[in-house]
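Have a look at the structure below, then the notes.
A single protein chain has been omitted; all remaining protein chains appear in their positions.
Chain naming follows the written order as A, B and C, and within any one chain the residues start at number 1.
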């Protein structure tokens, strides 16, 4: 059983079905009827008028967002464990034409107003330093923690005070939402979020994410940037259809709930071994090399995460009965 | 009946079937078994060891190729009607970090050694001008003409003489190939081509193209560029599967042949109205505004292409019986 | 006697004297008293509040201007003989992060509303093409012609109508001004110019040009871009002092007048040999290879400018008595 990541799981059957339905001739790029529905569908979901773009990957969503929020000579503040810093091969620098990521700390990859203020305090207001233009947070974080709406709002307030935009990398937005039990609106624009990378690939999609702008005027240039980056599919309807299928019947939330519950099962068995509280679908465990080997010998695959630690991620489609043996094996380590 | 472009047609059933087959858990990114087969499959096809990358769009393929062949301070020589110049929103400049496209002429968007030599003659060998590093040709061209292998080879010889790389934008490579009746090898590396954007989207694919390097050592940095551009799908198997499905049973060639034959049907009816010889699946017609309106009134859709001209493109899935009414309508214009 | 270019001439004695005067400790970068005077001095000259930056080279001035006026996904319209297109090694693309230069024609490197409209007519208003954001004209042009204020204004009106900014490459602005006999204001902002690269290096300076913004709000980001490009001298006072010294007592105009008059001397002798009307300090002559050799044999140096043509440029410090022998030698060619 594989717990490497939720990013390679199969696709939800409804997604495949929707793609098959979209397999008819329609206008190219985003001129088709599926793409045409996205803005309205997501505006309804977020209870406000949003402007959206489909893109194929989370890195593309993040970086188009950052390019919309920060000029080449500016800086984005993020956590030193952020995906945009460590796992995108410099894509933010590519898309922003060289803006800098300035790094702050915080438990479990969570920024706080305090760590952000400390970082802001190190930036002189002169032309010799890049000036901050945006903050980027990941929800759920790279360590599986969830910013609650009030925590986002505290960072949103700081951003507003400092004249900064606020981006949320929501590769696991659904997982954060079902944990927090709040509305998409409360988690985002009501808390000051300017742009959201809304992830679907880790949630039953094949290759489609939604970039959601809560502030008007940002989407226009982003359309050019999307084309310019080679991201404008001529058959865009197959991307829009994926997103619409997952939103339908709240499948995206059901998928996230299932993954979170699977992780909770493991967490309950892991007890003191947990490196971080498990709030979404990722579990970080303290395990010795021998223990890791023992788990692998039983058929469980996962990544080592530094010495003495391991990361396990539960996917949207893994069932409780598949996960229980792993939970038992972890419990049996003692 | 729509003849706007071949880029929005439905997907070949075998492609959808292959994607459904790939709908199982496998290693992320390009670590899966489908992605793992691409190099060997394409090496066999091209009768030489090639290194390949799947990418989702033709623009991505073209621009990763150009970035591999030309430094930021260099230039790529191409036709002034080239897709990379006119239809990619500056993507070549984005990916190459600002290299210049220097433009040459030639009938029907075809470069010749002569037009290239004339352009090269205008470039002083000093640091005040960007120096040429690559030539890019499109086959079939933007006006539906086909470079024969010997024509490619003549440009390849010039490139070699001048120390330039040669890129082929093969968004309609299959259409060119079936027209020329030659092998993929004869059309590319044997004629001096360094890198090929091998198109599948216009040929029955959904969102997958192959970037093929005929020269070793270029793919490595391209892997980083692909990731850095947000093009590295975590579920890459769905892209590789599309390409493999179209190669299987030579579907890509059958699809191209069908589209070319459809265009030939129209061409035969068009006679003197043809702006360019029809060699692939695109037809450029002289039609007055009234004539264009008359055709549209009969249910045929297509783009105007400047005053008094129209472009019609036949897709892989359009059948002769669907096209004949158009041909007759054109013939009836007199 | 050298007539290669006006860009390598010695420095005006008043410039050297001013630099020696500035050779005292003062605040670094542009915090010194010389730099602090520039805005007021140039605002007085231009009869309006301008915001200015010193930079060391004309390429730097041009490209900081273009970066202020055009986003990476946009285009700048310019003449196909423009310095920014042919002689800056892609610096515009570097500074704008890959914006495209789209090229129009016109006699003697002069754009006209007509040639610009023809170019604009080729640009579709969709995301597949870079959209125009600015026009750049060179005054005096690369072929020594001068846009009169009404000609600039005609282009300025077109720019305003189309929502485009207008940049003037004024490497030889002084030469244009003394030919036109108009005020700096009439030649620039009153005619719709947004930003001016105001050249001093070809006019008796050592290494300092002024970038002049006629529209507020553009200078701020440009300060960061200037630093980011490594152009912010810590001893900026030596640059500001050069500009101030040339403005003092209208030395810049006297220098330009002298150079223009020298060119007129040559032009008068050249008669039918002139390729372009001589309006500034550049002369383009029809001369056979033998004639060119004959002139060189008499000690006159200049560039060949394509087959059968030569370019001669008169510098600020060349005296009539130095130029007369050249004029006579040209006249003697018959």
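The rule is simple: a contact is a pair of C-beta atoms (placed from the backbone, for glycine too) under 8 Å apart; a residue touches a chain by one contact, two chains touch by 3 or more.
Quantities reported herein were computed from a predicted structural model and do not represent experimental measurements.
J.: Among C:57, C:175, C:222 or C:281, which one touches the chain that has been omitted from the display?
T.: From the options C:57, C:175, C:222 or C:281, the contact with the absent chain belongs to C:57.
J.: Write down which of A:79, A:97 or A:202 is the residue touching the left-out chain.
T.: Answering carefully, the residue with contact to the hidden chain is A:97.
J.: Quick one: which of C:146, C:231 or C:292 touches the chain that's been left out?
T.: C:231
J.: Could I get the residues of subunit C that touch the absent chain, sorted low to high?
T.: Looking at subunit C, the ones touching the missing chain are residues 2, 4-5, 7-11, 16, 19-20, 23-28, 32, 55-57, 59-64, 88-91, 94-95, 201-202, 206-207, 224, 227-235, 238-239, 315.
J.: Determine and list the subunit B residues touching the chain excluded from the picture.
T.: These residues touch the chain not displayed: 29, 71-73, 97, 127-128, 130-131, 221, 223-228, 232.
J.: Can you list, in ascending order, the subunit A residues touching the missing chain?
T.: Within subunit A, the residues that touch the unshown chain are 72-73, 75, 86-90, 93-94, 96-100, 127-130.
Going forward, only the chains that are shown with their structure count from here on.
J.: Over half shared or under half: which fits the residue numbers at the contact of copies subunit A and subunit C, same or different?
T.: same
J.: If I average the CA coordinates per chain, which chain comes out farthest from subunit C?
T.: Relative to subunit C, the chain whose C-alpha centre sits farthest away is A.
J.: From the mean C-alpha coordinate of subunit A to that of subunit B, what's the distance rounded to whole Å?
T.: A distance of 34 Å separates the two centres.
J.: If you average the CA atoms of subunit A and of subunit C, how far apart do the two points sit, in angstrom?
T.: That pair's centroid distance is 50 Å.
J.: Name the residues of subunit B that each touch 2 or more other chains.
T.: 88-90, 94, in rising order.
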